[in-house]
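The structure that follows is given in the form of structure tokens.
Heads up, one of the protein chains got dropped from this complex, but the rest are sitting where they should.
Right after this comes chain A.
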Amino acid sequence: MSVFTTFFSQPRLVFSTAILLRLGLLLYGRWQDANGPVKYTDIDYFVFTDAARFVAQGRSPYDRATYRYTPLLAWLLLPTAWQTKGVPHHLWFDFGKALFATGDIVTGWLIMRILVRKQGMRSEQAMKYASLWLLNPMVANISTRGSSEGLLAVLVIGLLWAVLENRIALAGILLGLSVHFKIYPFIYAASIWWWLGSEDAGTTPSTDLLSRLKSFCTRDRVTLAAYSLTSFMVLNVAMYSFYGMPFIEHSYTYHFTRIDHRHNFSVYNTVLHLNSVHGDSSPFKIESFAFAPQVLLSLGALPSQLAKKDLPSTMLAQTFAFVTFNKVCTSQYFLWYMVFLPFYLPGSSMLRKPSLGITALALWVVGQAAWLQQAYGLEFLGHSTFVPGLWLASMLFFGINCWILGIIVQDIGVQPGSSASPEVSKQKKSR
């Protein structure tokens, strides 16, 4: 016990461990890639680096099939295409993974700062919760394999930090940038919007339309909207001017028109597969309203009811709802909400009642295991497990996720007020 306490009371030790863990994984990945036909490096990383090489050659990153990201990513990874005399190429090749891993570390640092400064947690305690991210093997594994989720996590936590620090302009820019990077962070616009609302807007309803509008469009809200929309549009216009329609198609339109027929965790997967096979003749079009529960929860009900009480936990709930009700869901998406766990867990009923927490974690793991077992039968043994196996497994996993989301939502709901940043709300009151 005391060893753990000492460990977590020294942030240097924790961060060094987190860095060493990633360095070790990077080196191991280098070794496995060089010696084994099965690669440690994620398939997507080859897509990114191929695209970066195309950019280095003055071509479009979209010349690489399945590159479905912003050109910014390929630009960021330009060093992976560098050939310097005296420097082994694989050092440059691993640059992107190192960048993503650095993103992890910065995210962990931001998590700790928010916990200490905004949630008034003792440093040692904060370090423990931040380690849920920093020392999480799944997180370190995903970023060192070359998946860009780590970069997104730092953007999203940076956004949260900026909002809590009341740097609204910066928050707006980060919001625009992260939506440009990967569409889903647009849901945070809703929670931040509600959180920025004036305290008395709800309590003293005014019948005067103008004053209602005035209290609705506070200065902070306008700043957020202006900066986020501007940064988002500036990036889009710039990228469009560089790469034209392929940018729009691969970064945006693709994500709205994709069929998503390949098996994944999503509850909608079997229905989408079924409808895709039937083409237009299908009488039941679930995809046309599948976005409704997802948007109602993550963009409507959750932020409007919960954001003012606890912004970071609300962002967790939003993301959890978004991923749970999404039309596609792979294990990388779990990282999107895992990054918010350190903010939610300290006051949660899952920690107060360890049996509840352990049950939730166990069910979450069992749900995935059941699905993976069915998927293995399909993918590697050629068994037709689409129905009922995979379908039931995805329903089970969906059910488990909804149950967990219910707990999270109720936990935030029973919180008395804005516990996240007492001083900020004080500042706002005095304004």
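Please note the rule applied: a contact is a pair of C-beta atoms (placed from the backbone, for glycine too) under 8 Å apart; a residue touches a chain by one contact, two chains touch by 3 or more; residues count from 1.
Please note the rule applied: contacts and distances are computed from a predicted model.
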One chain is missing here; what is its name in UniProt, given the choices "Protein PBN1", "Exosome complex component N-terminal domain-containing protein", "Translation initiation factor eIF2B subunit epsilon" or "Ras-related protein Rab-7a"?
"Protein PBN1"
For the chain left off this view, which of A:L26, A:I142 or A:V267 is in contact with it?
A:V267
Pick from A:V234, A:A301 or A:L356: which residue touches the chain that isn't shown?
A:A301
Chain A residues touching the omitted chain (full complex):
33-37, 39, 46-47, 50, 65-66, 259, 261-262, 267-268, 270-271, 273-274, 276-277, 279, 284, 286, 290, 293, 296-297, 301-302, 305-306, 321, 324-325, 378-388, 391, 395, 398-399, 401-403, 405-407, 409-416
